[in-house]
Structures are given as structure tokens and as C-alpha cells.
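Heads up, one of the protein chains got dropped from this complex, but the rest are sitting where they should.
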Amino acid sequence: MIGYLLKRAGFGLALLIVMSTITFFLVFSGTERVAANILGDNASDADIAALTTELGIDRPMLVQYGEWMGGALTGDLGRAWTTPGSVTEILARRLPVTLSIVGTAVVVMALVSAVLGITAAVRGGWADRLIQLVSVIGFAIPNFWLGLMLVVLFALNLRLLPATGYVSFSTSPLGWLAAVTLPVTALVLGGIASASQQVRGAVIDALSQDYVRTLRARGVRSASILYRHALRNAMPAALTVLSVQFIALLGGAAIIERVFAIPGLGELTVRSAIVGDVPVLMGVVVAMIIVVILVNMVIDVVNAWVNPKVRLK
Amino acid sequence: MTAPVLLDVRGVNTIFGAHHVLKDVSFTIRPGETVGLVGESGSGKTTIGRAILGIGPVSSGSLMFQGQEIAGLAPRERKGDAARIQAVFQDPYTSLNPSMTIEDILAEPVVARGIQSVSEARARVRELLDAVNLPADAAHRFPREFSGGQRQRVAIARALALQPKLIVCDEPVSALDLSTQARVLDLFVELQERTGVAYLFVSHDLAVVRHISHRVAVMRGGEIVEFGECDQVTARPEHPYTQRLLLAAPVANPARQAERRAAFRALQKA
Partner (left out) sequence: MSAPANTRERTSFLLSVLSNPMGLIAALILLAMVLVAIFAPLIAPFEPNAVQIFKVNAAPGNGYLLGGDGSGRDIFSRLVYGARNTFLGALVAVTVAGVLGVTGGLFAGYYGKTFDTVSGWIADGLMALPAIIVLLALFQALGSSIYLSMAVFGVMLSPGFFRLTRNLVRGVKHELYIDAARVAGLSDIRIILRHILLVIRAPVVIQVSIVAGIAIVIQAGLEFLGLGDSNVPTWGGMLQDAFANLYVAPKSVYWPGLAISFTVASLVLLANAIRDRMQRGDAAPRAAKLPPAPTSVTAPLPADKDALLQVQDLVVGYPDRAGWKPVVKGVSLTLKRGEIFGLVGESGSGKTQTAFSVLGLLSTGGRVLSGSIRFDGDEITGLSEAQRHALRGKRIAYVPQEPMSNLDPSFKIGFQLVEPMVTVLGISKAEAKARALQLLARVGLPDPERVFRSYPHEISGGMAQRVLIAGAVSCNPDLLIADEPTTALDVTVQMEVLELMRDLQAEFGMSIILVTHNFGVVADMCDTVAVMKDGQIVETASADALFADPQHDYTKMLLGSVLEDPETRSYRAPEESAA
């Protein structure tokens, strides 16, 4: 079990180093226009050259990479080019906002998908048709468009919830709830669409196994067969869905934060991408990879806990 | 002159990682002969069949087919008759590609070898279907439209398409119902008598092997424990394992079965 976790952690670390290296070279290869972007249309060639030198992007890539990696290994991701402060500080301020939204969305998605998926698998009939409908709708409506529609409906027409902005949970729990309700709703629909279908499939699959008949023949109660035996066997598939959906939600948050003007990581990424604040973008990528690796490790632990074959390997 | 030995299997070993699956396996097959290969699951009987077919590994030892060394050679790398060794597998439901017509399935081997053109191969399909007692209109239908026994006939027809000297049959009747099984076995015998093809007939069922074989080899744990004339091995075995195997298979006669059970118990205790 420990060996298994160490192996997963090692794989995560390798992934982090390889991915950040590849991203570094891709991202830093597009920096010619950055100084001009930052200074605006009226800047003179001399000013642009001076800024280029100041940012250090006229040096060979390998030198820049060595400097960046050296800093990154000690937790220093450099200074942002277009805003004051170090990248690490900016990320530390922004990441909790995004995680609070994505985390809430994952929990909501997991609960709703589990209920919908299990009901559809056991009941069939209307629940089955509902889930089919949800899956098509959820897949077809882009989350940012749904966000816009929610703003039009709840903020502009009904004036029930704030259209934009963010209040941290520690400042005001109710304010936080009001601020995240619409973004989370916009974000989860797509996740529910896909996850509930897959939960349904996994549960149907588990319930159609031979051992279910045998358990019934032995007099084991239906509730135990469903909640203890079938769900445990459906769990690995459901956890895989959770891992995939978590990554999708992280990406979706980038656009949703823009719609609701939430000062999170996604909004930061969009702004940095447009002006070309490369150190911030690198920082975002590194932070995301770390988050994804940590979440996947948690999922691996749960998976090993429910699935003896993984644990004993 | 017909060579006295068609296939000479000598000292074949196969090792998968830590598993020694075949241990010094040796036997021979003569032209037009059926050699039955009996064993329980994990005995290695399928592995030796796949090695002969060229789709399974050989770690050491020799497979001489008409004087040609074929151990470790894929079917495409073999020459002459050795390249035409064919197979009939156990499960008639997965041994035919569900999305191909019977005609395509039967024409494929000859076309793939460039022996005949597509049109010539198709013309032969009727002949092949006839040989296995299937109607000519089967050619344009798909495998799913046939029963297990009929599918196995198609698989046999496919094996015959290259006019092989040897067919490796891996449990070809064990997925079939009793009455179908008997008819398919009769077909195997009839084809052998007509074409002089030899069979390596792999099965777990001693009665089936006795029905079709001239000589029988018994495998256990990757080794051949007994190899000899069919009647001797299947009726008066010398090796204790073969005796156990023989007595373990229940016979369809309550009185005789009671005796066998008693004998089996005695053997267990011994």
C-alpha cells in the first residue's frame, strides 16, 4: 500500500517536472511581442528593447530555464511582469478562491450525479429518461453561456443574487454562498451530465454481475446488495470519473470566473494570457499540476481502500 | 514416399516470466494421424498447440515439420506445407469475425497468401462449404446467423482452405452441445479419411479424445506424463495421473459409474 502510494507520488513528481519543462519552452518561446504588449502602442523601440532586457527575455532559453527551475525548486516562481508582487504571492491569493468554487462544484456534482445515477440504474423508467435528457442538455449548453443566462435571469431580471464579484467565506459565509451559487450552478451542469451517466453505467454493470444473483439467493437484503456490494464495486469507475471531471471543472472555472468577475486563478490566467505575463502563466500551470496530482493521489488512496486488487498489488 | 513422421516435437520448453509452462515436451505426429492431447486447465496443452501454429513462444527445443525447423517462426515466415498448418479453435462464437461474411472468412487465407485471386478464392468457397455439409447460400451470410455447430463447421472449412497437412484443433467441440459434438467429430473423421490431413486434437475430455485419436498424449503441469496408442492410454493407462483422469470422468451408466467412483475413492486414498 505504502509502496503503491510512493510509486504514484513518484509518477506525479516526474509528471510535474516534465510538464513544467515542456510548458516552459512553449510559453517562453512566444515572448517577442511581450514587451510591446506591456508598454502599449505608443512605446518607442528603445523603451521596448530596454524592457526586453529588463525582463531578461533576450537571453538564451536554456539560461532562462535554468534560472526559473532553480527558483521553482525553492518555491520561488519569479516576479510577475504586469502586476506588482511575486508569482507565488499572487497564486497564494488567487488559488483559494478558485479551489473554493471548484471544490464546491465537485461536491455538488458528485452528490447529484450519485443520486441521479443510482436512481436511474435501479429504477429505470422516468429516472432513466431524466438522466438522458440532463446528459444531452448539460453537454450541449456551454457553461459560460449558461452563466450568462443565469446572470440575465437571476441578477438582471429577478435581482435575487449578485451578478458578479466574490466574498470570501471567512469574511461572510452567507455572502460567499450568494456569490458562488450562480458560478457553481453554471459550472456543474456539464459535470453532472457526464458523471451521472457514468455512475448509472457503473451501477448497472455492478448489479448485473453473477455474484449479485448469488447474494440474493443467499438471502442478503436488497439494500445491502445495492449500497454495500454494488456501490463498492462501482466505486473505482466512479472515482475515475471524479478525477476526470475535477480537471474539467478546473478548466471550466477559467471562463466562469471571467463571466462572474471572480478574482480567481482562471481570471488571472485569462488576463495574463492576453498581455503575455509569462511568469504568472508558468506559475498557474505549475499550481494546477500540483493540485491535480494531489487530488489524484487522494483518489488513488480511496480507490486502494475500496478495491482489494489495487491494494494488494 | 510418405515420410514416416510429419511433425517431430522434441524437448520443447516454454517459459513465461517465472512460469515454466512447457517442460521438455516431445511427441510425434504421422501423416494422416490424429494425436489426442489431454490435460486439465494449466497443463500446457494449449501452449504447445499455439507453439506449433507459430502464434506462441518456444524457449528451447525443436519443432521439425517435414524436415523444416519451425519453432519460433511465425506462420508467414514458414515455407511450403509448414506455412499451411491450420487451426480450429474452441469457441465458435469468437473464432469468426462477426462483421465478415462467411465467403470473406473462407476466402481470406488463400487471398492473403496470394495463392489465388479474389474471384478464384470465391469460386472455391462453395466447394469448401460443401465439404463441411453447409448449404451454398451460407456464403453471403454473417456468422451470427448460424448456430454453434454450424459456426464450427465454417471454422473447419476455413482451416481446409489452404489444404493443410496438419490442423491443430484446440478443444474444438467442448463448447458444443452433446448431439452437435458427435456430428462435428464425425465430420473431422470423414475429412481426415478423405484428405489425409493430420490432427493434433487438444481436449480436456478423455472420451472425445478416445473417439477421434490414433495415439494420445497426456499432459500435466507442462509435462507429458504418458504417450502411447489410443486404446492403451484411454482404457488401460499406466501412469497414475492418467488413471485418475480416466476414473474421474463420470460415465452415463449409474451402475458402472458407482463402480468407477469406488475405484476413484480407492485411488484417492492410495
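Think of it as A and B in the order they're written, each chain with its own count starting at 1.
FYI, a contact is a pair of C-beta atoms (placed from the backbone, for glycine too) under 8 Å apart; a residue touches a chain by one contact, two chains touch by 3 or more.
All values reported here derive from a predicted model rather than from experimental measurement.
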{"item": "Touched by the hidden chain, restricted to displayed chains", "value": "A, B"}
{"item": "Option touching the unshown chain, where B:15, B:64 or B:100 are the choices", "value": "B:100"}
{"item": "Contact partner of the left-out chain, one of A:18, A:63 or A:111", "value": "A:18"}
{"item": "Omitted-chain contact residue, chosen from B:32, B:57, B:72 or B:221", "value": "B:32"}
{"item": "Contact with the hidden chain (one of B:87, B:128, B:202 or B:224)", "value": "B:87"}
{"item": "Option touching the unshown chain, where A:100, A:185, A:198 or A:233 are the choices", "value": "A:233"}
{"item": "Positions on subunit B where the hidden chain makes contact", "value": "1-2, 30-34, 40-41, 50, 53-55, 74-76, 83, 85-87, 89-91, 94-97, 99-101, 103-104, 107-109, 111-113, 118, 140, 142, 148, 155, 158, 162, 165, 177-179, 181-182, 185, 189, 194-196, 204-208, 210-215, 229-231, 234, 244-245, 247-257, 261, 264-265"}
{"item": "Chain not shown, touching residues in subunit A", "value": "15, 18-19, 23, 26-27, 29-31, 33-34, 132, 135-137, 139-142, 144-145, 148-149, 151-152, 156, 208-211, 213-222, 224, 229, 232-233, 244, 247-248, 250-252, 254-255, 258-259, 266, 269-270, 272-274, 276, 278, 281-282, 284-285, 288-289, 292-293, 296, 306-309, 312"}
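Here is the rule we use: only the chains that are shown with their structure count from here on.
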{"item": "Rounded Å distance between subunit A and subunit B, as computed from the means of their C-alpha atoms", "value": "55"}
